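Please see the structure below; I have some questions.
Missing here is one protein chain; the remaining ones are kept as they sit in the complex.
Each chain carries a letter (A and B) given by its place in the written order, and its residues are counted from 1.
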Amino acid sequence: MSLTRLLRILFWVGWAAWIFGSGLVVLAFSSLGDWQFEEGTLHLTWQFISFWVVLWWAYTFVFRYRRSVAAVIRIGKGIVRLPERILNAVKNNPLFFITWAVLLVGWQIVSYIAPKGTLEHPLVPGFDYIIYNALYRLSGNWDLFGGFSFAGLTLQFGELAPFPAIEGAESRTWTAVFLALGFHSFMTLSRLVAGLGVGLIAGLATGLALPYWSALRQISWAPFNFLRMIPLLAAIPWMQFALGVDLRATTLFIGFGVWVMLVVATMNAVANVPDRYIESARTLGASRLRTYFKVVVPGAMPELRTALLLAGGLGWSLTIAAEFLGFPTGLGFMAAAAVQETNTARLVIVAIVVAFYSLLTFYLLNQMFNRMVSWMPQRVSGTTDISKVAGAAGAAGRAGDQLHE
Amino acid sequence: MTSTDVLDVRAKAQRDKRRRRIASIVYIAIGITLFFVAWVLLSLEASPWHYDIPPPFGAVGPFQDILQGVWGLFREEGAIAHFWSNLGTSQDMRIKFVHACPDLHPANVNNPFRQVASSLMGWKYTSDTAALTGGPLPVPIGQLPDYCYGYGIHLVVTIIRILLGAAFGTIAGLAIGLSSLVFPKVAQVFTPIASFFGTAPIFIAAPFFVIWFGVEVPIMTTIGLVTFYTTLLMYFFSRRAAENIPVGIVESALTLGGTPRSIFRWVYLPGTVPEIAGGFRIALAGAWGLGVLVEVLGIQVGGGHLIDIWRFLIGQLQAPSALVALITFYGVLAVVVDALLLVIIRYLTRWSEAGRRLGL
Partner (left out) sequence: MSRVVSFEGLWCVFEHRSGQLVNALHDVNFEVQPGEFVCVVGRSGHGKTTLLRVLAGLQPPTAGQIRLGEEVVEGPGADRAMVFQQDTVFPWLHVRDNVEFGLRALKVDDEERKSTTAHWLDAVGLTDFADSWPRELSGGMRKRVALAAAMAVGSDVILMDEPFGSLDYFTRRNLHDVLLDLWEETQKTIFFVTHDIEEALILADRVILLAEGKLVDDIPVDLPRPRDEDVRASAGAVDITKTILAHLGITEEEATQV
């Protein structure tokens, strides 16, 4: 094993250890943050969490100093250049922005003329209503009830607040709004990450292992294709009955959905690896096992891009839907609570937040994928731009018309 | 070599071919058997999921059930047995007054077709309607025919709603997607909208439909959401299908004197069929779950509503048979519709290698 590889492994092992170590360091200096542990409940203050996260990332800065500094400089430059880039984008694709402007202004106009309905909140809320009424009132969602429990250990978040939430109008502050959004986002994201992580690992592993044995591949075809077709969203009520309402349940449920989908997708990707690569490897003397790991597995990766993105989308759908139907926390719960009060304004907020997170998820999954297949030829942009071809067709058509005249 | 040797060689090749086919059928049969064996094992008393997973066929005991075969269907506590015995009429639903017949007009009350139509459209004939129109008094709920309380009519209503939504969405999505090939501006306008609503989990749109249409026009909830979702997906699939047509083919069509209209008709339209068809299969597979779930959220008729009712009953009865039966039904339905689609797609795309390989 080469030295660089050893160092890299040491880095990650050390980082994993430091996640716990930094927590202990903060605990040792009790002035940095307070904590209590009683009857299986861990009470933490927000100072504790912040110092912990800072120390946790400090590790990267110390051991990867150059890279970290470069990253900070890159991000800084990106922020400085942001206005310029936005201007360029507007110049290059004005219709994109015009469309959005028309949509947003249109929504606002509709909010004035739409029937108010008999309900407390307007059916189509304007942005003034969304921001000053619904968003501000979100601070009511910041509450002392919350807790994050797993494996018999409960993390109590109530005391995380810099100041406790008090019932009544005077407790409404923008800080509480962001704490509420942050808390519910954290709950949803932790469920998503746990479920998606389990599903991705299990799905890739199973999907790559089964086709190695031809008999297993054929035997598993029917059961997996049936499981894949079960509408999982409709199975959520049963999931709650069978698994309960906690992190373990969502992890199993989301993991199951992602697993089934990925197994089928991975098996298809493996089947679509061109035969010539496999034959070439075999004639060069590689054993079956070696051919599988060195040729079939890397060869199947490019086709998995869509499957990974679909898995991300499925994970989000399942998480939000599961929360909607019976969890007391999370973005899905916020949506459910909004439906209870028929508060469309709050629904709009939740929709925007979820859209932001899922765009982020897609971006991250894409990045992860690109890292996995850096050998792949980049698609040359422009060669398949259909609008150009359509434009050319249009030009040819016009030329033809002129000829006829 | 003599000619008999030639025949020998050919016979051997024939035998090998037949053996491979039989083997693949045997493997699939083993797979299905293993699936049921796993289900039965999970529902055994010794299993930790004994209370959560009902046996597929009955409650007598897995090995006896397998031996008894079809007889297991008619035993009470099994998932499939539950579905079967509640298909026409259901005592549970009668007790809960969950019927699928909003149209209580005496002339129509014994007409299943009329009732399915009124469930779909949300027509209601009540005593208020009778007073307003001077019509006959509505039939009391207690005198509704049996089929109104069965799973069957609820499921039929949901299936029709979802299929209608998928059809509308496909037409709309293809219209936008394919027209964007001829008018690139359409794509510039529609792509940002579609990618925003497409990346946000579609489920986040469901509550809007429930609030806006759930009470007044329930039909719009299921159909509307499924239409919305299918439109987005089919737009993306038609765009991608067109992008995957080699530029060389289009350019060759141009040099052959193709006009935009003829290229659209003879290159893009047939060339995109395999991918669009594959996309439609994916869209429909997702539409079942979406359509059912939005009914769970607050529509009074349909398969989703049955699941919603059982969601509340299950806590009291501790009997998951009904839920598992309904979920299994939708799974089987999706598989059957998908298989039908596969046959149609294979026919439509018989010129294409990709079309041949679709599915299996």
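Definition applied: a residue touches a chain if its C-beta (ideal position, glycine included) is under 8 Å from a C-beta of that chain, and two chains touch if they have at least 3 such contacts.
None of these values were measured; they are calculated from a predicted model.
In the complete complex, the residue from A:91, A:276 or A:371 that touches the missing chain is A:276. One chain is missing from the display, and on chain B it is touched by residues 1, 5, 8-10, 12-14, 17.
Looking at chain A, the residues touching the absent chain are 274, 276-277, 279-287, 290, 294-295, 298-299, 301, 373, 375-377.
In this section, only the chains that are shown with their structure count from here on.
Between chain A and chain B, the centres computed from C-alpha atoms are 27 Å apart. Those residues of chain A lying in contact with chain B across their complex are 93, 95-96, 99-100, 103, 123, 215, 218-223, 225-238, 240-243, 313, 316-317, 320-321, 324-325, 335-336, 338-339, 342, 344, 347, 350-351, 354-355, 358-359, 362, 383-384, 386-387, 389-394, 396-397, 400. For chain B in complex with chain A, the residues that touch the partner chain are 23-24, 27-28, 30-32, 34-35, 49, 52-53, 181-185, 187-189, 191-193, 196, 199-205, 207-208, 210-212, 239, 242-245, 247, 250-251, 254, 257-261, 263, 285, 288-290, 292-293, 296-297, 304, 307-308, 310-311, 314-315, 320, 323-324, 326-328, 330-332, 334-335, 338, 360.
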